[in-house]
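With one protein chain held back, the other chains of the complex are shown just where they sit.
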Amino acid sequence: MTQSITMLDPTSEKTNAMRSRKAPPASLDGLTVGLLDISKDQGDHFLDRLEVLFGERGIKVERFAKPTYAKKAPDDVTASLAERCDVVVEALAD
Amino acid sequence: MLQGTRRAPDEILGMIPPSGEVCTVEKAAINAVMAGCMPEYFPVVLAALDAAMDPDFAWQGLMSTTMGAGVCVIVNGPIARRIGMNWQHGALGHGNRPNATIARALQLMVINLGGAVPGGMDRSTHGHPGKFGLCFAEDETDDAWQPLAQSRGIEPGKSAVTVFGFCGTSINNTETARDADGLTGSLSMCLNAFFHPQHAGGGLAAGLVLSGEYWGIYRDAGWDRARIHAALLEGTHRTQAEIESGVTRSSGGASSIPKFDPGDLVLVRAGSNAGLFSTIIHGWGSGPSGSQPVTREIVP
Partner (left out) sequence: MLDIDRKGLPAVALFSEEFESGVEAWRDVHGFDAGAIYVRHPIQPLTVDEVHARADEIFDQVIAAITAP
């Protein structure tokens, strides 16, 4: 006599292929860098300095902020990034 | 386990943090079995899951924070008695199956589906025992006490869960307070010490679990939930000078600073009738930028 047992898996039962991020541009000439503050303490000071450093190299930046690091960025923030920038630098998770 | 619900096994319930993996009724059931739940607990598990997935709860943040948060599930209404939950001796501890397994089921989903592995996406500095799951029922045996679910808009006679993001518990003991004002002063001192005595200005949540004897002092003085809540909010106000000795970042010049925003102090009744104790459930960052308690009716 044989008995069949069905085993159920508590996990997602998936493995993912790794995909690359969007390829960066060859040069930042004429492009706008979006600086996204995730709203952790000190991140604003960190981005203030990055803004100065980009400025010294003649690279245009725009500042954005998530309301809280505890939740993902609202759609209006990501939409604004897409409308106004070409690349994004997000900081600072610690 | 699936006999505990009328919902289809392949119904998608939402995303489990921190990875955001999709959870179906069947996946929730598998994890509930592993947690040790009985089928009759499953509607409570599903309601708690639905509450935890509310964006206001910020489950993602709770499950990845360095502060090491877990989910506390508080059950109200007739279902607590029906499935044999404990709100008396040791309600926050071991020894009762639904208490021990309902929040555990959520935590197993977070591990098995959400990938919350310490040192991986779970960034807890220390973590705490409550990350295994904390669930208890509220003591609703005294009509003078308004149950938590009713204070949060659920109709009397209905069952509900409230989820509360938390970072551990601590017990407080005063055996000298004899009246409502004295007890409020005593409890306020304990609440002011939590997280850090110098923290003020809101932004953090706390649960306060009142034992039978403490509730008795308030009840005999004619105080109800609303009055105790208001008195504790008032009692935890402090002056700038009291909180700023030695701090490097001043919070401003206000003369009376609240410890809590009103919605961030959650009062619950549980525990036996012997013991002058309260338990503070340490919340996490609160308000719109943190985790807010969420209540859901339990639908059979």
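In order of appearance the chains are A and B, and numbering begins at 1 in each one.
Here is the rule we go by: a residue touches a chain if its C-beta (ideal position, glycine included) is under 8 Å from a C-beta of that chain, and two chains touch if they have at least 3 such contacts.
Everything numeric in this text was worked out from a predicted model, so none of it was measured.
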Missing-chain contacts mapped onto subunit B: 18-21, 64, 115, 117, 119-121, 123
Sites on subunit A contacted by the missing partner chain, in the whole complex: 16-28, 33-34, 36, 41-42, 45-50, 53, 57, 72-73, 78-79, 81-82, 85-94
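Heads up, the rule we're going with is that only the chains that are shown with their structure count from here on.
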Centre-of-Cα separation between subunit B and subunit A, whole angstrom: 32
Residue ranges of subunit A in contact with subunit B within the complex: 8-12, 39, 67-72
Subunit A-touching residues of subunit B, taken from the complex the two chains share: 19, 21-22, 26-27, 30-31, 34, 55, 58, 60-61, 65, 108-109, 112-113, 285, 288-291
